[in-house]
Each structure stands twice: as C-alpha cells, then as structure tokens.
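For reference, the structure discussed in these notes is given below.
Excluded from the complex is one protein chain; the other protein chains are retained at their positions.
Per-chain numbering from 1; labels A, B and C assigned in written order.
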Amino acid sequence: MSEVMDRPQTLNLKVVGTRPIRPDGADKVTGKATFGADFSMPGMLVGKIKRSPHAHARIVSIDTKKALALAGVKAVITAADFPDLASEEYEAGESAANLRDLALNCMARGKVLYDGHAVAAVAATSSSIADAALALITVTYDVLPHVIDVEAAMEAGAPVLHAHLFTEGLETKPDRPSNIAKRNELMRGDLEAGFAQAEVTVEGRYTTAAVHQGYIEPHACVAAFAPDGQCQVWSSSQGQFMVRTYCAKILGLEASNIRVTPTEIGGGFGGKTTVYLEPLALALSRQSGAPVKMVMTREEVFRATGPTSGAVIEVKLGAKRDGAITAARVVLKYQAGAFPGSPVGAGSMTALACYDVPNFSVTGFDVVTNSPKVAAYRAPGAPISAFGVESAMDDLARELGMDPIALRRKNAVRDGVKAAYGPTFRNIGYLETLEAIADHPHYKAPLGPNQGRGVAVGFWFNVGGESTAAVQVGEDGSAVVVTGNPDIGGSRASMAMMAAEVLGLPIEKVRPIVADTASIGFSMLTGGSRTTFATGMAVTQAAQKIVVDLKRRAAQIWDVPVEQVDWINGAAVCLDAAKADKGDLTLAALAAQSARTGGPIGAQVSLTAQGAGPGFGAHICDVEVDPETGHVTILRYTAAQDVGRAIHPAYVEGQIQGGVAQGIGWALNEEYVFDSEGRMENAGFLDYRVPVASDLPMIEPIIVEVANPRHPFGAKGVGEVPIVPPLAAVANAVRAAIGVRMTDLPLSPPKIRAVIDAR
Amino acid sequence: MTSRRHISATVNGDPVEFLSEAGTTLLDALRDELGLTGSKEGCGSGDCGACSVIVDGRLICSCLMLAAEAEGRRIETIEGMADGSTLHPLQRKFLEHAALQCGFCTPGLLVAAKALLDANPDPSESETRYWLAGNLCRCTGYDKVIRAVMDAAAELRQARV
Amino acid sequence: MSQIAYLAPTSADEAAAALIKGGATARVLSGGTDLLVQLRAGRLAPGLIVDVKRVPGAIGIRQEDGGFVIGASTPGMTIGEHAALEKAWPGVVEAVMLIGSTQIQGRASIAGNLCNASPAADSAPALIAARATCVIVGPSGRREAPVEAIGIAPGRTSLAKGEFVLEIRLPPRAARSADAYLRSIPRTEMDIAVVGAGVNLTLDADGVIADARVALGAVGPTVALAPDAGAAIIGTRLDEAALARLDDAARSACQPISDKRGTVDFRTKIAGVLARRAAAIAYGRARGRA
Partner (left out) sequence: MPHVVAACSTCRQFTDGLVEFDVEADSVRRMIGELDRRFPGLGEHIERRMAIAIDGEIHQDAHGARLAADSEVYLIPRIGGG
C-alpha cells in the first residue's frame, strides 16, 4: 500500500513521545467513569451464583423448586438451561479455547471440579432475596477424592478429573485417561553431547504457587435479553468481541444478535480474557424477561476466576569455564486448573528465549487439577519458567565466579540468532537492556549487612492480530478515533496521539472512543501487549488514508495535480510555486468544504497486524532480609526494557512499574492456600496479600528504544515483559543476602527464617 | 419484607435522604440509593480502600459502615472533590503524573490522599506510603501515585504561603 | 433473608436492655470493622444490631485519677492523635494504630478488637502488659475486669448476656516507665498479626528494671500474659543475658497453632524475637524518661 509508511517514523514527531493528559482522565479522577458494576437499567434484577463447596464431586441432583417459589425470584438456571456443547476448539481472536470446557467452567454439568465451581444461578428483585434463593437450592453431591498439587495430579493413581482426557503429544497414544492434558517438547542439538562438553553444571528444582491477577474490580455485567432474541450486554472485560463470541457459542445464539458494550475495566492483566458471568446473566434475563446485573464478590473472584498456574520447574545448565552455555534442560509442570490449557506452551517457548544455546530440551506438561481453571496472567507462563532458568543462571554465574550481567551478555541472543522457539531474531534490543542496567549507578551502589542484589532478565513475544479502527473528521476539523479495544491502562491516549501525529492535530482535538460490537469492526481483545502495536497500526493507517484523501481534496480545490500537495503540520500545502499565494488549507478549512469535495471525511482500517517486535527486559533488585523474622524488604528496583518506541512514555513507565510490583508480590507473599478438603483458605485480599504502597520502593524504569520496523512509529508491546524477571530478581537478591538459594515461591517470612536457621 | 429505615445525612455538602435496609452498608446506599457510583467495591471487607469516603472528617471504608449509622453525619465522596468543573490539585496531579492506569482504585486513593493532606500538609514518602497502605492498586506499582500525592502536597503548601 | 433491626441507644441501660431483648442473635456494633465483614461473609446473621457509639462515655478520652479513660468505641485515629496518651502509653497507642489501614483506624475501636476475641488482636498484648482494665456495663450495672479476662477462646468472650465494654482504663503512669508493642506480619501493613508482643516496664532510679510485664498475641488460643518472660528481665539492665532469658521465656509461653498465617515453629521463634525487640524499645523509652 503506497499510502502507508513503509518504515517507522521516528524523527520530527510532535505528539508521539510526549506525555499529554489522558483523554479519559477527568472521568477517571472524578468518579464519573462507568465500570462494570456502575451500569444500571430500569427494572433490573440481581443475579447471583450458587457455588460448589467441594473440590471434586459428582452432582447427584439439584433441586431448585423452593428457590423458584420464593417471592421475588424471577429465574433459576442450571446447566440444563444451556446447550450441551460438543468438545470444539474455537478461535476467539487470541488463543484457542475449548467451547465445551468454557461452558462447563461457567456452569458445572454432572460434576464439579473445584471449590467455587458454579452449579446454579438465580435472578431476583433484590440482593437479599437472591441470597435467600441461593440458600433454598439443594444440591446433592457425591464427593470424590481431589488433587491440586501438580505432581500429585500427574501420578498414575491420582483422581482423574476427566474420563475423556488422554495425554496429547506422547510418542504412543495412551490407553488410559490422565490428568496430563498435554506434553510438549522443544529441542535443538544434542543434549547429551552438550552436557558432555560442559565444564560446570548447575541444577535446580523450583516451585511457584498459583497466584491471581488481583485486579481490583470484580467481574461485573448487565445483560438484557429481548423477546425477539436480540441481546445487549454491558460488561467489564478485555474484549467486547470476545464476550460476544463466547456468549453466542455457549448459548447457541447468532453473534449479530448480541451487542456488547464495554464498560470501563478495572484491571484485567489477562484475567478478563474469558467469560464467567455474561452467559449466565443472559440466560437469567432470557428466563425472567428483565435485565439482570451480576457482580462477583471478592471471594468469588478468588475462588472461581482464573489464577495462573502453580508449577514445578526443573532446570539443568551446562557451561564452559568462559561462561558459554553448552546445554540446557528444562522441565515444566504447570497446573491448568479444572480444564486443560495452562500457559506451559508459552512458558516453554520463553524459557530459554534470552539465550543462544546450542543444545537444549524443554519439556512441558499441562496438568488438570481440582482448582479454578487458569486464565491468562501477564506474559502467561513466562514468569514461571524464567524463575527457574534465571535462578539457575544466577547459580551458574556464582559457580563460574562471573558477573551475572556478563554471563547473560556472553550468552545473549542478538539479531540473526535463531530463538530457542524457532524464528530468527531481528531488531531486538536485548543487549541494550543489559547495557542499560550494567551502566546504571544502581548496579554499583554499595550494599549494607543482610542486603543483597539480584539480576534477572525476561522475554515476551508480544502479539499483533486483528484490529479495526475508524477515524472520523468533524465539520470543524476535530477528529474522533474509534477502536474496538477496551482501554485498561491508558491506551485511549496512545491511540489519540498516533492519529494526532499523522493528522497534524494537537492531541486535544482528537477524541478517542471505545465502541461496542455493533459500532466498530472486529478487534481481538486487549491483551498480549498488542493494542498499542496492532490497534495503533490500524489507527495510524486510517489517519494516513485520511491524509491521502485530504491532499486529493486540496488538489481539487487548488486545481493542481495531487503530487503538488503535501500535508504539513495539519494543513495541505501547495508545492506549486505559482499557486503558493493561495495559502495553506488546514484540516478545519478542508472539513468545512467537505460536502463539495467528496463528502464526509473519514476512514476505517481493518487489519491483521504482523511483526510485533519481541520484548526484552533486564532488572536489578536490592533486598534486605531481617535474619530473625525472615522479612524481606525491597530496597531498590531498576527495570530496563526495550519498548521499540514509547508512544506515551509515562504510561510505558507505568506498565513497567506495575508489572514489577505484581512480580514482587508473586515472589514474596502471594499464593493460593488450600485446606485438606481442597477449599481455598485465603479467598480475600486480607490473606492473599498483594503488595501495598508501604511494601514497595520507587521502581525506576529505564526505557530502551530499538525501533520496531513493522510499526509506523516503531512501537513494540510493553505490558507483559516487566512481570517476567522479578520473581528471579527477588530470589537472586535474597540468595545474595542470606547465602542460601530459595527455590520455592513465595519467599514468605516463615520459609526464609527456616532456611536461615538451617544454614 | 425487610423494613427500611429513613436516613438523613449530608453528602458533599448537600442534604440527602434515603431509605435503607438495616444491614445495608453506606457504600451500597451511596451507590444504589444516591447514584454516587464513584466509590467502588473491590472487596467488601475493608482490605482494598476503593470505597474510601470521609465521614465527619474521618477517612473510612464505606463498606464497613452501616447506612443506618450515617444518620446526621457529614459524608464526603469522590464526587464532591472537584470544585464544579475545576479539579482538586490532587486530581490534577494524578493526571499529570499518569498516576492511574485502569482508574478503578483512583477515587478511593484520591479521597484517602485528600484526608492525608488535610491532616498532614507535608508528608514524607514513607508517611504517604503507610497512610495509603489501605488502598490497593494493582496497575501502577504505586510509584506515580506517591509522586502525584507528594507533588500535590507541595503545590498546596505553596498556595498557602 | 434475615430480618435485621438496628438500634442506636443513647444510654447504657437502654443498650443493655436492647441486647437482652435481642437475645442470642443480638450483636454489639462498635467500630464495625469486624462485625460488617462477618455480616458480609454470611458468618453472622444477627437479628439485631445495637450501635453503642451514642452511649455516653463510649467515645472520647479523658484523664482521671492520674490514669486515662478511653471510650471503648473511640476510633483508633482519635486515640493516635491524643498527645498526652501517646506520651504516657506509647506501646498501647502504637498497638491500637496497627489495627488495619488508615481507613480502618477511622472506625476500629478497642472494644471491637477485644470482643472479637481473636488471639491476634493487636491492642490486647499492649493493654494486658499495661494492666489495663475494661469497664463493662450490662443489665446488672457496671463492673470492671482486667483486659486479659475478656477473651476466653478464639471468638468467645467472658461477657454475660446484655453486657458490653464501655471504657478502657489505663492506670496512672509511674516514673521511669514505658511500654512498646511489636508484631510480625508478612507485609508492612494490612495483615493480621502472626505474632504480637507487648512489653511494659518500670525502672528504678539506677536504671534497673523493677517491674516488667510481657504479653503475647497469636501464639495461643487467647492473648495472654507471659509472667516468666516479665520475670526474666526484672532486676536487670536488659543486658544480653537478660534478653536471652526473655527470648527463652517468651518461647516457652507459646502454644501456637500452624495455619495459613504461620507455623508453630515460626510463631514460637518470632515470639522470642519480638519480646526482645519490644523490651529493648520500652527500655529505651523508659531510660529516656529517667
């Protein structure tokens, strides 16, 4: 396409790279922004869910008669109110989901697979009546043995969750069902020969606990089902099109009959890339004939929505004395929760992505367990495998007597190197991030007693995919940018900035809108660090199409060939010296004449964005350990990341700081704790323990910019990478402080005190 | 049906009256009876601070107060923080520093930060962090939030001089 | 759905009568920071909530007979702002100020902290070490009991039907005495104490500890005084040997459980650590007043 820039524009930018106030800012700081639970309709009912108190049980019977008879109760549903779907992989834009599993996760059929699994739902005229109705539903269970620990679930005699589940990816097809849904393997070279060449080897077995995304806004939606089958859903999710697709499939409806309007979303981090409430709210609305609002409690969010996997990671590294790694073996065992689909695939592919290793094997196991089905969580799978590999790298550096950054530099992937997961790297900024932390004063700052410093690196692919954007120019020359991607972290600002840059408008004249599914073309959900890259590309191309059109209009007005018109600073400029006296035609002037020059000015672009540049980060963490209480204090944290090009640097920094904070929580305190019956013991913020403001220091981001040639302004995805290194960065710092390698997350005070006592 | 009580209080300077069940929290009354949905429910147990409001000058979690207790009380919510269409310096500084990403915890943080600056016009970073420890934010890592609050404090001190 | 009634009596008699009338399902509302959580979680379904904050004396701090009387429903923040109280009883005040976030401090009261009868209640070790008492009012009038007599088991108090705690009384402060409270939590804020230790001591004119009380939280079914721990440092200047004896005695006083917040081993060890550290702080404060 000749009208599209063929290389990133990185010079003479007026808007991109600045830090304007976000366009939706005033609503967000005044409490006016409408989040999931803030939306209401007249005559709305309250929907609530009856959940399993058992981790694994057969449902013998569900008696809903008493609940239905209660005054004020308008609908009661169970799995019987949904079509019994066949097992089918379905592309919903981002990653494949099995529709049957998805439906069964929303509402159990025949069996409950985790504590908190939905078994029935009610809609009533008030919250207290809905609560009473739930209490009147009688469910009879035949309780089954359960298994949550990933390795216990892999054992031959473990309770089997799914009788139809046979391990995929084995050389010979298995003859009996198993909780191991899939075994995948990546390899290169000759592992045995590689270890034979090694002069030094290190080995470790590491574990991580299941952790939750911990968004502060619980899931919420309102659904209205009209008698003619047309539905509306307002919900807080990472993708209105994802909600539409899944609701249509789970309920057997036409997608075109479902209009999904995204509310503001109070955090997602991957956890809102699937549906839990929306299909139930629609079914309740269909049965009751009234709109139904459903809002989860925090306890429900913990018990029934996606955490990410708890895992076991085994790593063995072999290297020459000079630090060159000759071989690496990684085994990853990830909990999937109640249905197959842990992020072990991505964990496998990212495990060695920072290193140029001639001989390796990475084996991954996707294991179902009696715990909530995992959902994506920021760089899904990558922080877990990185925790193992980066801990082992730290041990290797110590074993070799080498600086940990130097060891990573020695083995670093660079342009032209074939990544462990296949493709060849181009235009990556990994070495630059290593240089950035090596040169930072933090790396040389002195440490006191009981203090330690850790280094770790991380990688994420970043993804592109389908996006649609429309840009409409108003009659006064202002513009509206319409996209189909919920704004979770300030993406409206970057969308408006890219359009403003191309159109030559000040940012204040560009208004970004996130539209419902009936008002903009398909867009994959906001996730995978794709929005600024892919949707930004669509926005830029739409704005560029408008510029082409504006030049044509100006040429028509001036009666010159279009080649004689340029677009500079938001105005058409005539290059024909003879006609230069006509002055410039601003966007406003052209907009005012649009009726006579071809009609309204606007453009829409739908594309599948390719070429999301991979992201790398390198982190330094300082800790102090109280040797008597085992308490870890994070003293200082510095995080360098190649972001390609920071469209809005303040929000790029925010992504880095937020990812680091989540990673620190994962490292130090967060975990799912289950009792002997498989019930979650800490289903609340009090005992789940995400980091609070006083737990953290300032987190210093270093933005490294190695432009992505496939993005109009050079951007790469940002959001995922920063959560990958912190688990190991913290653990490595603790290792340095106490002299003992801690291998089991979280590094909570009792574990640290026990290790210190044993040293 | 459950009997409902009649409550009179002052919200953001205006007299309000509403009916509430005895077990209803102030948060639910603000959101459902008064339409003030700026205060959010993140946990319902006082652990996240998203529902922070100021009652008779004291910062509290509105999810941990019964609406019935509000009788005769003076309540300030996020909706009353700006002066008409002029943002409070804290609100402005949050925007300038990009101290919010999703924005869900922002109303609670702003109300809590206002209570801090009312009590202590010159808080240290550590004092600010501990004061705001009851306001969970999962997006920002708190860095820009703390900077915004301290910058607003500095501006407010300047304005007082 | 349960019918909940709400009453806000304006006298102690009225409150006691309401509690008696409400029977087994009546609950006292003080700061509400525990009660409302339990209500919300469905762990409690009270028929009647009696808000005692409008009872005279329930809120406010006054000095009386050389000591302090704290309205048992006074929010933590008010207690923290009372300069004279903070000067006399810094350990009690710091313990109260550790109960929850700033927001919780705006509501949470000592009455609630004690009557929730959690072994992890932060205010209890400091108050017990301070020899604080509770003024309890009820159908048969007023009585006074030491703070350690309130909680008798996790979630259970010694209060009779219709009784509630109206005031907390702190005795007059001797010269050269001070107190301190420390707790261990995984984060820096917002957690329930995994272990808590309150130490209150008085020095003689030579800087030797003449009297010491140590109370421990979250290491047994109730917050309890550890008399041997106090005795371990009496007659010393808190030298290394005394601290070691204190550590031993504190650990010996522990009968903790392992749960999601901590193990038996960890709790026991930390009890010793915190007792030592709190004693050192209290000793430093007391010396500063000599």
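Please note the rule applied: a residue touches a chain if its C-beta (ideal position, glycine included) is under 8 Å from a C-beta of that chain, and two chains touch if they have at least 3 such contacts.
Small disclaimer: the values here were computed from a predicted structure and weren't measured.
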item	value
For the chain not depicted, the shown chains it touches	A
Contacting the left-out chain in the complete assembly, out of A:Ala612, A:Val706 or A:Ala733	A:Ala612
Residue of A:Ala130, A:Val301, A:Ala346 or A:Ala469 touching the missing chain in the full complex	A:Ala346
Touch criterion as defined above, residue of A:Tyr141, A:Tyr206 or A:Tyr377 at the omitted chain	A:Tyr377
Residue in contact with the excluded chain [from A:Pro218, A:Gly464, A:Gly536 or A:Gly663]	A:Gly464
On subunit A, residues whose C-beta touches the chain left out of the figure	89, 91, 94-96, 168-169, 171, 182-188, 213, 268-271, 273, 343, 345-346, 349, 376-380, 421-426, 460-466, 527-530, 608, 610-612, 710, 717, 719-720
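Just so we're on the same page, only the chains that are shown with their structure count from here on.
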item	value
Of A-C and A-B, whichever chain pair has more C-beta contact pairs	A-B
CA centroid of subunit A to CA centroid of subunit C, Å	44
Residue list for subunit A, restricted to those that touch at least two other chains	128, 685-686, 691-692, 694-695
Residue list for subunit B, restricted to those that touch at least two other chains	2, 21, 23, 44-45, 47, 130, 132-135
Sites on subunit A touched by subunit B in the complex	19, 21-22, 24-26, 28-35, 37-38, 128, 213-218, 264-269, 295, 297-298, 488-490, 648, 650-651, 653-655, 657-662, 684-686, 690-696, 698-699
Residues of subunit C defined as touching subunit A within the complex	1, 41-42, 184, 186-192, 194, 260-263, 265-266, 269-270, 273
Subunit C-facing residues of subunit B, complex	2-3, 5, 21-23, 25, 44-47, 49, 52, 55, 58-61, 63-66, 68-69, 71, 112, 115-116, 130-135
